[in-house]
Every structure is written in C-alpha cells, then in structure tokens.
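One chain of protein is taken out of this complex; the other chains stay put.
When the chains are written out, they are named A, B, C, D, E, F and G in that same order, and each has its own residue count from 1.
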Amino acid sequence: MDAADGAGFAQVDHDRAGRCGFPEVVLCEGKRPEDAAAIAVEVLRRAPRVLLTRASPEHADAVRARLPGVVHHERARCLVVDPTPLARIGLIALCAAGTADLPVAEEARVTAETMGAVVEAHYDVGVAGLHRLLGRLDAIRRARVVVAVAGMEGALPSVLGGLVDRPVVAVPTSVGYGVGQGGLAALAAMLSSCAAGVTVVNIDNGFGAGYAAALINRGAGAG
Amino acid sequence: MDAADGAGFAQVDHDRAGRCGFPEVVLCEGKRPEDAAAIAVEVLRRAPRVLLTRASPEHADAVRARLPGVVHHERARCLVVDPTPLARIGLIALCAAGTADLPVAEEARVTAETMGAVVEAHYDVGVAGLHRLLGRLDAIRRARVVVAVAGMEGALPSVLGGLVDRPVVAVPTSVGYGVGQGGLAALAAMLSSCAAGVTVVNIDNGFGAGYAAALINRGAGAG
Amino acid sequence: MDAADGAGFAQVDHDRAGRCGFPEVVLCEGKRPEDAAAIAVEVLRRAPRVLLTRASPEHADAVRARLPGVVHHERARCLVVDPTPLARIGLIALCAAGTADLPVAEEARVTAETMGAVVEAHYDVGVAGLHRLLGRLDAIRRARVVVAVAGMEGALPSVLGGLVDRPVVAVPTSVGYGVGQGGLAALAAMLSSCAAGVTVVNIDNGFGAGYAAALINRGAGAG
Amino acid sequence: MDAADGAGFAQVDHDRAGRCGFPEVVLCEGKRPEDAAAIAVEVLRRAPRVLLTRASPEHADAVRARLPGVVHHERARCLVVDPTPLARIGLIALCAAGTADLPVAEEARVTAETMGAVVEAHYDVGVAGLHRLLGRLDAIRRARVVVAVAGMEGALPSVLGGLVDRPVVAVPTSVGYGVGQGGLAALAAMLSSCAAGVTVVNIDNGFGAGYAAALINRGAGAG
Amino acid sequence: MDAADGAGFAQVDHDRAGRCGFPEVVLCEGKRPEDAAAIAVEVLRRAPRVLLTRASPEHADAVRARLPGVVHHERARCLVVDPTPLARIGLIALCAAGTADLPVAEEARVTAETMGAVVEAHYDVGVAGLHRLLGRLDAIRRARVVVAVAGMEGALPSVLGGLVDRPVVAVPTSVGYGVGQGGLAALAAMLSSCAAGVTVVNIDNGFGAGYAAALINRGAGAG
Amino acid sequence: MDAADGAGFAQVDHDRAGRCGFPEVVLCEGKRPEDAAAIAVEVLRRAPRVLLTRASPEHADAVRARLPGVVHHERARCLVVDPTPLARIGLIALCAAGTADLPVAEEARVTAETMGAVVEAHYDVGVAGLHRLLGRLDAIRRARVVVAVAGMEGALPSVLGGLVDRPVVAVPTSVGYGVGQGGLAALAAMLSSCAAGVTVVNIDNGFGAGYAAALINRGAGAG
Amino acid sequence: MDAADGAGFAQVDHDRAGRCGFPEVVLCEGKRPEDAAAIAVEVLRRAPRVLLTRASPEHADAVRARLPGVVHHERARCLVVDPTPLARIGLIALCAAGTADLPVAEEARVTAETMGAVVEAHYDVGVAGLHRLLGRLDAIRRARVVVAVAGMEGALPSVLGGLVDRPVVAVPTSVGYGVGQGGLAALAAMLSSCAAGVTVVNIDNGFGAGYAAALINRGAGAG
Partner (left out) sequence: MDAADGAGFAQVDHDRAGRCGFPEVVLCEGKRPEDAAAIAVEVLRRAPRVLLTRASPEHADAVRARLPGVVHHERARCLVVDPTPLARIGLIALCAAGTADLPVAEEARVTAETMGAVVEAHYDVGVAGLHRLLGRLDAIRRARVVVAVAGMEGALPSVLGGLVDRPVVAVPTSVGYGVGQGGLAALAAMLSSCAAGVTVVNIDNGFGAGYAAALINRGAGAG
C-alpha cells in the first residue's frame, strides 16, 4: 500500500520489534475490546509475540476468545501472547515503595520479562521504613539495572542511586494528593535527584520503564 | 497614637515578643541599611533583644555604627543584638543535606539560639550518601525536635521522619535547577512526605523553621 | 523474613509506633474493605492500637466484622480499634474556618486523641466573621499547640499566628473553586504566612496535622 | 487623522478621559524619558490633566524640563501635571498590610486623588498584628469604598471584607518569596476570599485599584 | 452562646447582613437538602431575607417543604425567601458573552436584585460578534456599574472597559477547554486587562460579582 | 561530508529556502557577533538572501564589516542582506495593540517583506480604544491574511477574527505583568479565542508569524 | 430586534458566514438535543448550510427529527445540513499521528470539506514510525496547506514543517498522560517548534484547524 517504503527509506523500514524479537505492544486503553483483539491477531501474523497493556477484564475476555493461549496478568493489567518465550537473561531489580505503586511495578515486570529479562521484585521498600530497603541491598546490588517505582514524595530512586553503582530507571506514580496529586511531586523529585545514574520516565509509565530496563539489561549481557 | 489599643482590644494588644522574651525580628531585605539600623534601635527601647534577618554586609555596618554590641552571623546573614541572652534549654537537631543549603540552615540556627534553644548541627547528611546520615542517628534521636533542610529532591525529611519519633520541621531550599528551580520540587516532595510528623515551611524560610522549632523545643521543656 | 534486620541495622529496626505506643495507621483509600480489615487484624497482633483513615462505610462494616470493638468516627472517616486507650494529656486547640472544613478537622482530632492528646475544638471561626474567632481567643491561648484548618483563602493560620505564642500547625483544605480549586490557594497562603511559628502540612492532611500536633503536645508535657 | 472616526462610530469616538475630567494616563515603564515627556505635553493640549505612572527619577527630570509645574510623588513613582485640580469628594479608605506594600498603595492614592477622591491612608495594618487593624476600624467604616493592599498571604481583604459593608478593592503585591514569589499566593487568596464584596485587580496594579475606587467613590457621590 | 461577643469586640459583633438589610447567604453545594433547608429556616428567625446559591432541584424541594414562599430561579441555581423585598434602585448593566455563561450571569442577577438593585441584562454580546455589543452601548452606558461575564478568552470586560466610564466588575466563567479549561485563560485575561476601571472576581463567582455590584450601585444612589 | 544525503533521502535533501527563494534565517541571540557574521557570509554562498533576527547593534556592526550592503531594521532587531529582493505581492494587514508590541510586530513585517509580501501596518489599535480599530477595518479587510500582535489580555485577535473573513495569525507578546507576566495570559486568551480562523504562534515570535503569513499570502497569489 | 444594527455599525453587521457561503456553526456540547435542533432549523432560515460540532448520538437524533437530510459524521462527532454543497477546490493534507487522534482529525476534515476544500487524509504517520510519514511525503507536498494533528509529545508538526514549504496548522490533542495529560505537552511542543511556518490552535480544536485551513486553502485558489 505504501509504495515508497520499498525504495529510498529501506534503512528505516524494518520494524524494530521484528529485528530484536521484542514483543509488539498494543495499548488497550481507549480501544474497544474486539478492536484490541483484532489488532493482536493481526500483529501475531508478522511477529512472534504481542504484549497488550492497560487491559481491562473485558479486553482480556475479547482477546482470549480469539487467542486462547493469552496470559492475563491482572494486577499489571497486561495480556501476553507468547508461544515461544525468549530465554530469560541478566537481572533487573524491581523496587517499589508502597502497595499502591504495585500495578505500575507489575506492568514494568511483565514488560521486561516478556522481553527476556530476569526480574527480581523488592516491594514495600519505601524510604519511610528504611531498614526494609537496606535489608534488601545486597540482592539489589547484584542486578544489572534497577527500576525504582514510587509515588508521594518519590524519594526512593535518590536513596537507591546513592547505594548502587548501576543505572536506576525511576518511575513516578500518580499515588499522591494535594500538591502531589497526579504524581507531579514524585516526578519533580526524581528529576531533581542529586544521585547520579538516575533517569526518569513519565508518571505511571511502568511499560516504558520495563522496556528501557530490558534494553539496558540485554545490552549488559550481549556485549 | 492608636487610642483604640487601650480599650476594647486589651486582650490582643500585648506584643508576643514582649510577653515571651523572644526577640523582635526585622527583615533587612528591601530596607536601606540606615533604616534597618534605626528600626533596630527603636525596637531595643521596648524589647530586650532584636534579630535582623537577610542582612547584607552594608546592613551589618550600619547597625554596628549604632549598636556596637551587634553580632554578625555572616553565613546566616543575621545580626543579633542581645545584651542578656536567654538561657539555652532543650535540644534541636538541625540537619542539612548539602553545602548549598547551609545559609538557610544557619538562619534557622541563629534564630533558634537567640530564642533560647540548644542547637546541634548535622550538616552534609543528604540521602544520596545515606551512611553519613545513619552515622548521626543516635545524636539526632536525642533532640526534642528536628529541623531538616534540603533542596533538590527534598528527600531528607521523609527519611528522617521514618527514623525519629519527634516532630520534624522541613525546610525546602531554592537549591535546584530545571524542574526543581526555585525549590518547588523540594517543597512538593516535603509536603507529600509519607512519613508522619513532618510539617513544612516556605522555601528558604530558615527563620520560620528556627522560630517554630524553638517554640516546640520550649514547650517540651516548660511542660 | 528479612534476615538483614537483625544485623547491622539494629538501630533502625524498631518500629516507631511500637516504641511510643502510638497507633499504627492504615490508609483505607484504595484498599478493598476486606484487605483493610485483614491488615488491621494483623497490626493488632504486634501493636496495642490501630487507626484506619479515609474509611468508607464499607470499610467500617468489613473491619467491624473482624474487630467488633472498632469505633467508627463517621465525619472524620476514621476507624479506631483501641482496647486500652492512652491517657489524655496536654491540650491541642483545633480551629476550623468553615463547616466544609470539618471532615479534615475531625480527622486531625481523632488522630491526636488516639495518640493521647486532649483536643478542644473551635469550629466555624473563619476570618470573615472575626468576632467569633476573637471570642475564643482566651481558650485557644491555653493550648500547647494550635491546629488551624481552612480552605478558600486560608487566612486563619496567619491571624492565629499573630495572636498566640504557641506553634501553629496549618492544614489547607481542598475547599475552594476557580483559582482556589483543590486547595492550592489556601496552601500557598499558609506557606506565605507573615506570622512566625506557623508550619504547614499537605492539603486535606488532617491525619498529618493531628499526628504532628500530638507529637508536639506530648513533648511539651514530657519535658 | 482617522477619518472614519467622524462617521459611523461617532458614539465611541469621544475619549473617556475628556468626558469625565479624569486624567489621561501615561505608563512610563519602557518609554524613554524624553518620549514620556513629549507625550505628556501632547496630552495636555487636549486634556486638563495628565498622570504618569511607573516613573523613574529620569522620567521626572525629563518631564519637569518640559512641564515645570509637574509634581513628583516619589514613593508612588508617579508624576502629576494638574493645573486645575478636581475638587476632592467622598472618602476612600486605603489600607496596606506592610511597609513593602507602600509603593503600590501610594500609586493607588495618587491615582484616586488626581481623579478627585479624598483618600485616607491606614498603613501597616497587616493581619499578623490584628489589633492595629481593629484600632482603625471605625475610621475605615466611614469610607465609601475600601482599597486593601497586601502581599505574602494576602489575607487583609478577607478580614476587611468581613468587617465593613462597602465594596473592597483588593490589590495583591509582588511582596513574597518561595511559593508566594511574584505575588501569586496573595492574588489567589484574594480571589478565593470567602468575604463578599471583594473584587481584585492584577498584582502590583495600584493604578488600577485607585482608578476603580475613584469611579466607585464618584458614583456614590453623584447619585 | 459566645459570651465574649458582648464584651470587648462590641464594634465587630453586629452582623453585616442585619445592619444593611442585605440577605444572608447560604451556599447549598456540599450541604444535604434538609440541612440547607434547616439553616434557611434558622436564618429567617433573625434576618428579613435569605438567598441560597448553587441549589439543586433537591435543595429547592427541601426548602419549599419548609418555606413555601421560596422562589426558585432555576437557571441561576438560586433560591430566594424574601417576604418583604427591598425597593429596587439604581441600575446595573449585566453583560454576558455567550449562552454557556448564562447560569453565572443569572446568579449575579438574582443576587443583585435581592439586594435591591435594578438589573438590565444584555446577553450574547461576545466580542466575536461586536455589532451586537455596540448596538447595546447606549443602554449599558446608562448604568451605575457594569457586570461583564465571559469565558473562553474573556475579552468582554476589556472592550467594555474602554467604552464606558463606570466601574466594570468582571466575572470569568469556567467555559473553555484546552489551555482555557476551568476558566483560567479568561481570569488571566481579565486581570491583565489594559482598560482601567475593571476589577475581577473568582471564576464562576456570579454571586460575588452581583454582591459587589449591588454594593457599588447602592453607594452611588445613597451618596 | 554527509554522503547519505545524495542517496536514499534525495527527496528531503533540498533546502526549503533554496527551493522557494525564501531567505535563510540566522538567529543572532546567543551567537557572538563575529560568528553570526561568518554564518551570514557562508549562507550567501548558496542562497540569494539572508535574514538575521534578534540582532543587537554589535551584531549589526559585525555583519556590516563583512557585508556592507546589509540593512539594519533597528526596532525589529533584524538584519537583511538581499541584493535582489523578491517582488512584493499580495497584502498582509499587520495589526498591533500597543506601542510596547511594536518590536515584535516589526520583526513580523521585515520577515514577511523579505519573503516578498506587501505589508500594511495598523498600529495602536488595541481593544480598549475600539474606535481606532474600527476606523481601520475597511483597509484590514482588503488583506489576504491578518497578523494580530498583542500583549496584556491579548483580545485583539478575537475581535479581529469576528470582523474579517481571512486567516488571522495571532502573536502574543511578553508585554504584561502579574498574572500576565511573560505573555502567558495573552497566549492563553488567543488560543481560547471564540472567533474562528485564528491560529497562534509562540510568545514574541514575530518572525514565525511573519513567515507563516507570508506563506499564506503567497499561496493566495500563486494559486 | 437590535435597532442599532441598522445605523452606525452597518459595516460590521453583515454576518461573515452569510458573506462567504461558509456554514454557520453550532457547538452542541452543553446544549440539550432539542435546543441544538431548534437552533439549526433557525440558522437554515438565513444561511445555506449549518455545521453542528461535538454532537452526541442524542443530538443527531434530535436534529434528524427536524432536518431529515442531516448527515451524521460519527467519528468526527459532527452533523452537517448542506442541501447545496460548495464545490470542492484546492487541497488540504490532513496528517494525524495516532489512532487516538482521529476524532479531532475527522472534525477538522468535516469542517474543511463543508467549507469547500478537498481534503486528503494521512493517518497513523506519527514520528516514532518515521518511514510511514516519509512514504507519504510526495502526496503531502502537493497540498496548499497542511493540518498536523498529534497528542503525546506533539512532534509531528515540527517534522512536517521541516519537510514542506506550505503553511502547517498544528492541532495538539488531549491524548497523553502524566506530564502530558490534557494535551499540554503537545501544545507546548508545537508552539516551541523550531520549524518555520507552523501555527497552532487550542487542544482538540479540530474545528478551528479545519476552519483556518479552509480559509488558507480558499485564499490560495481565489488569488
């Protein structure tokens, strides 16, 4: 349909997902269940695996009707159709401050695992209960990359960044109220972190953090 | 001059500073040196001590010319004229994250000391170098009230609030850049703190934090 | 479960609530009623009392089914399970500007009382009807610490701060509209207060204000 | 010069200043001194009086060279050339919270007086020292309209609005810092005032407040 | 109940509404219908009239059940109980830009009329259809005070301010979207107006504008 | 140097300026005078004309030393080197509200004229003096496209948009103070305009407006 | 009804829609279905065609009951009654970044087509899949004007502005989350575009973009 594709832009016309074996991704939010399912079916014609994010139970039902092998990660609100999963390599330490941050953390976990990363979760390690975080420190330091998920004052990545010498991908969540409503306080705090090695994704963007962390983790293994 | 003062509003017409022996306070910023000096002289006619904040070297010179006994706290940008200092009681733990936060911390220290508090300073205890803060923890826990001064991501009060069971007065500083410029990231983080017992003053308001901490410290001692 | 806890971080592994006899706190908002109830049951195995905040009627029902002795403070949206209440000491003056501010004020009251403070409420003392506030002034001045709750223009803490010589904990509420929507005008006004001794908590954070005031009140009594 | 003026838009082509005897106004800020002077000279060819606002000493010199009768109100940063001043009628109560607010208040005073209003000033009546304000209340209540100038938390108009039954024109000033920097906290507080009868002008807009108050004052007199 | 009222604050203890014959005002929003009705009944024991704003149909029903003589202004969302209405004097020109601004404009109208003002409405006179506004100019100019209600870009008060020599009370409405969502664009534009004589109230504050305009209108008549 | 340019991306490697005869543009702000001059010399090797914007007098001197034929438009802060000017076609009506808006308007004029447009200026036609704008209406309506430059409340494009049936390119200026400081009030108002046909450029972007208007004007002529 | 219309303002009393044959426009949002239908009927008495925007299915039913010939563009949420459509001329290239942007893009398309423009749609050409955009470049370059619709980071207009030499009308959409929620990130990016020739409309304002583009397109054809 797009004749120009075969010509002058050959170097950009390969799909990244296809090249790397990474899953193609479908954002369910704002799509009707049957449309999301149809897109998933179509994606699987040309790609080995598909990840659907922000999926409601209705999306899960619609996809399962078309693709019975789908796995529904409820807390992560993710659907994965992955007949031949990638081998898991490396190690991502996934830290989350509070229980309200878990849906975002789980979205990061499912994304990174589907991209072939080993993920170890360290939940409920917020800075107001510092001993829990410090008790996990040895395990966290073994990872190739750290994902730090936090709402409210968003201090977790700063504390982690000072304790480990690996890249830290920080994810602010929309958990907060008053001046912190919508996650803006956590986002600003993470961007202002005085610990080096911290980079940040958008509020609640567990998918983006998991994707970036998996890219970093894979690079660390592939050399 | 204000005839009404002697009449119906008797219960509100006493000056708080006079009642408590607290210093009266003169903000130098925006006042000409000779005006600030004149106000200080006038204040001392009816009050035992005066504190001048945000004082430039020129303010110091002008005040010293009129009141030779003035003490100039340079880093705190404060001038104190206090012939009969209050006895120092209690203990305030004054924590600051970075060296750039010291002028604000020192303003808090001078304010609280002039109000009769013992102040112990713990500087350079930012959360990106956590072991320095933890090394001071026993000393901090002995205080009646903690003042926590920090810019950038403003995480110090949250970490402290989780470690001590005393009131924490948090002071965001304007140290920061980008999204944190002007101290707004630190302020938002401190207000969003998930540690209980933390209250917050305006950005760079070392005076306000020292004043509130001294009130809390005095109450704790006076019963 | 956390082996590291017993080792190098012994000095931080004691739970503050346990040390002080303060209640442990469970935020109900965002938790399913049965989950909140289960957490409350678990907390009471190791702590003498528990406070649940932002509780809906459904949360109340679920907790009551497991813990029949629970007290439901409806306007405060709080649940308290406290078989052996702390003795009440000291005095907190709890001032609120308008009737719409009462849920936040009541949350502060229940929190402080559960922490062992005597609380005296002064409601409907907004600055647009100044004589009501002034009529309460003698009573307010007897307190060890003042909590001032207000939405809209948030002027109450400034007026109170000029009239009393005790710490004032200011609580902005989300009562407001237009430029004041969400409570940001009240928050900014309270942080900008030109009265000394005022510190501020996040918007609608009645719990935080009650907690900080109780800490201050207790310190004042314990010496 | 504008031929169309004489035709279809006859009803709008009369200059308001000319109709009312009000001064024409020239904003000096951003104009070269000699240009401001030239404009003032030109205005006086067709109008009985001229008011120049935001005038520097250089503007004053340049205008005086062309119009020796000019009066320079230094603190108000205003220049007035008014050979046959309007008779002063009515009464405007001009209240200001702090000394830093005086330049804005004085701009309002000069504007209103040039427009023929009697203005009575009540300075240093901020809400943190409430007895000074209350001591002036009887005088303030005699006015036809009140102008309330304040920076920081901007609470003065709310308190005044609850005490008088006349229109209150509120003027936020840029006096403030941190979250209140630039006057936004004062502006938001004034717009959010829960006292009825308060209207607001832009930050530091002493001219606008004086102008509106003079219009209201004149209407009250003229019937 | 408030013993202090009779003493030292005698000069502030008179209720403004009682003094002036103005209605007392009850904000229904956030109050249960039966509570609003009970308050209205109570108010009428000591005041000649009551105005209830932001009233839903349920509020209307509840009030009518207790006070059959209530008048329900549906578009204004106001209820008025006024057995002996004030005589109407003066003239307020009430201008509104678009049909979506009418509820706010009507709230201003009902408020001002209940306070004894004659109000003449000029609706649908937005600046994008300038000839409609200009066609009403002679009528508008006859008023003692103008109320200008507009959302979107909020240009109406600026245009009116340049055309009339009476005070203009500007009311931004929350009609708008994108950058203008919530009415902030209109509010900022009105505060930034380069036409003199314009003062502003909070977004959607039709009541506040009507109240201030009625105060101005009354003053103009009473001399 | 960029070998890839000659290959697969042939369709994008032609410089737009070269294709159309439009001037290449050099932003002087932030560049040293001699660097700006050197770039201008280099540009003229491959392009028929160059426009330098935001040029200081020092930039002008440096460019004149290398390119004596340069024309310096001082108020527009523009430099033009254009040995063989384009023929001027069409008509752009350039309207500006106040004298402080003229530098931005002039930048638009010089840009559009260098791109071959006839530009007719209508200055000092702000909405607070409506008769001046209406007096120019017939002339404005003859244009193919209108540029409307305004600061403060930014109402000019809305009024113009309702009076003409041609595209209106709106330019907010940073003329303003308080809530309008930096031009944000004007920008928000222009984007919220309820007049159709109005599009907006960034604050003070006279160049962008002139460029877009010239593109529209040219299209109108070229068919 | 408006007698003044016939007099002095004759030059502004012609309705633009009538003059140009453009449709009159009715915004359905916030109007009851039967009211919207009644207005449409009334408009058609004096105008050849009417466009109703932001129409719900209920609006469609109500209008169809009165005007059976109405066409309902569901995805665009538009209704068009146009018995004698304008001839289509010129060419507008309508580019949209993602599927979530389509309702806004379709609103632009229906608006422009009803105004007599030929519109060619290029959907799903977001910058994260650059080869799709580049594959359409030849087609896009044939247009007289480009409309670029995008949410999220809003980069499409910048990329397009660098590739075509026609005016680009940029439309930010409210597609986004976190810092981009409500479309503010896309709006800011589009206004900050470093590509010349780009002008911007308000968030989600597909109608405004289509209207402006049709004006530009018509001008290009009419000369």
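The rule is short, and it goes like this: a contact is a pair of C-beta atoms (placed from the backbone, for glycine too) under 8 Å apart; a residue touches a chain by one contact, two chains touch by 3 or more.
Quantities reported herein were computed from a predicted structural model and do not represent experimental measurements.
Of F:G183, F:G197 or F:G210, it is F:G183 that touches the chain left out of the display.
Not every partner is drawn; the one left out touches chain A at residues 11-12, 16, 19-20, 22, 25, 134, 137-138, 144-145, 162-167, 169, 187, 191-192, 196-202, 207-209, 211-212, 215-216, 219-223. On the side of chain F, the interface with the absent chain consists of residues 2-5, 8-9, 12-13, 30-31, 172, 174, 182-184, 187, 202-205, using the contact rule stated above.
Residues of chain G in touch with the missing chain: 97-98, 126-130, 152-155, 158-159, 161-163, 176-180, 184-195.
Criterion: only the chains that are shown with their structure count from here on.
With each centre defined as the average position of its C-alpha atoms, the distance from chain F to chain G rounds to 25 Å. Note: centroid distance chain A to chain D, computed from Cα atoms, is 57 Å. Inter-chain centre distance (chain A to chain C, centres taken as mean C-alpha positions): 37 Å. Annotation for chain D: residues 8-9, 11-12, 130, 134, 137-138, 162-163, 178-180, 184, 187, 191-192, 202 touch two or more other chains.
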